[in-house]
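Yeah, one chain of the complex is gone here, protein chain that is, but the others are all in their spots.
Moving on to chain A:
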């Protein structure tokens, strides 16, 4: 089969959604067909421009045509940014491949099955693990295991003191210029204050060092730019030591975290170079330097081709180490290495209405993106509908929430008042932060939206709510019961104290230990006891007089503890494990009768978190998935629990007390629910109806400086109130573009309607209106919302740019 025949077959496939045929000489032809001299093809693809479809077509071209002969599927590698994207791409490939095969055969072509299942598709981390397992005997024989982020945190917490060394970590924590780089933008300068904050700091530091400094500066041992800025002459050495100590720990345990697997893969990649002919990389704009090194290393094999696709305007992961310079600098890299390079563009938006495309283009031109964007013009597809005008709803947040909920309950279409929707609405509320962790004095915007939506009987899916571990969540309450099983807090009168005091084996005051139910073994953080007490005192009760529903559970745990101790001393030791204990607790009505709510999914989160704690101990002799066998200490009469139990309480307690937890991102949770997502989570998704709020966060140079420093550049900057300030115009432009890209990603998710939300009365941080949006809506038509006159509706009549000219309805 030749290129013309392949394209003709492709044009004949059903399901091309009214798209015009691909013709020789147009941009799609250039993107889909593989040329004999192709080495690197970089595709700049605007939102909704069909990049997945074109990527799939180019892969199929390799499989059916190739260069001279079809390329075997096993020689093709496709990396995506998320698991979800990998599944979507795989589905599309299988669907198109089967259809193309059937169509080709019906047209009389004698084509071989391209064995689409032999393609390797996945996230870079999973592919690194899979390829090393397949091609590197040592990796396989050692049983090296890739660990997820939860387990990484738990292991780091365990390794923190002894394997890495408290002295080294403390010396880094003492340098304000280092901590400021990783401090959350909303923190005023106290972070990292808790032990888990410090663990997260170490994790972020190791990741940035590994992903940026190692590939860019490691080979020539260039100093980290921070060294000059902070005036800490040994800082680079300290970071190398930190990295090496964590690596040594991982190596001893035969595990790799998501950061280390990339470095390991880069070290071993030369073993695999001959196995792949064509490597495809999706979402290349969010590549970090070590990933850039991996992708370009494939080109060491002179017959390997690399196709990358992305959109510089949608690069939003700098805070996790990505650097848009990887995308922008690919052409220069190829030039310097003498590698043939060509580029292609996809500029027609097949996702959104003309109104939405017009709005997003206008935003791009009004925002800081105008100065940094790569050359492209996004146009609506020829078949795109004019669509409803893009709206800005302005009013008190509570009223906005009611309006959003009422609109979605009625079908989510514009401002028309209609009956209930016949089918579930495909809609999303996108916010810069979707934290629902409200305080006594302030309610979070996402929290208010959830309440309003639930009041309309709409289910909400918010996997970044930060409330999955709070009091009342099964994660918190079951852990409180485990804490009560092992180390119950009692209120007792003890000698030397005038009043009854709280006594437990892990309390700080050593004079209380002899009176605790359990034997004190070693010092641990008593965060678990805080959870336990919160749970037992909930609903206004006291420790000794818990609420009847709580009392029933506590009574049960008391009986189980007694039975475990008695059975351990008997001829028939207990078989009950922590897992079995939790399974029993979850069968109580308090948990089982929670309905199909976040509470149900938090039970799943609990089991997942416990697995993270069980796994690190699995290789030891004190595994938590062994039977619980507490014994009675003959001297003190106290209950002696295995060390693994105390370690579990220590780390899980710290996790719950010192960090915020999110719900699991599972498909079932999202089914038939209104998605409430952060701008970052929304990337790659699309919805019929999109509401976007909290668009105006202030510009912070921390992340941009982090990239620069770890790339060996010492940009002048100072730390003020816990965050960096700089006058460097390049860094400031990067930081401003980072902010505006987030908003651009959010508004380009909409297919049918797009609504911006803004409360002018709220002047806190992120709730401002993005300046470019403010300008955009300044001249818009203003009306009052028919459902709630407290809400003003600004309707934008921009319908998109055609041929560079803005047109209007």
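We adopt the following convention: a contact is a pair of C-beta atoms (placed from the backbone, for glycine too) under 8 Å apart; a residue touches a chain by one contact, two chains touch by 3 or more; residues count from 1.
Assume contacts and distances are computed from a predicted model.
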| item | value |
| --- | --- |
| Chain excluded from display, named as in UniProt, from "ABC transporter substrate-binding protein", "PD-(D/E)XK endonuclease-like domain-containing protein", "Putative methylxanthine N7-demethylase NdmC" or "Transketolase family protein" | "PD-(D/E)XK endonuclease-like domain-containing protein" |
| Option from A:109, A:160, A:333 or A:556 whose C-beta touches the chain left out | A:556 |
| Option touching the unshown chain, where A:607, A:725, A:775 or A:788 are the choices | A:607 |
| Touching the absent chain when the full complex is considered, from A:514, A:580 or A:771 | A:580 |
| Touching residues on chain A - with respect to the absent chain | 74, 87-88, 90-91, 94-95, 98, 101-102, 113, 115-118, 140-141, 143, 145, 254, 422-424, 426, 459, 556, 559-560, 563-564, 567, 572, 574-577, 579-580, 583-584, 586-587, 592-593, 595-596, 600-601, 603-604, 607-608, 610-611, 614-615, 618-619, 625, 627-628, 664, 666-668, 670-672, 675, 685, 687 |
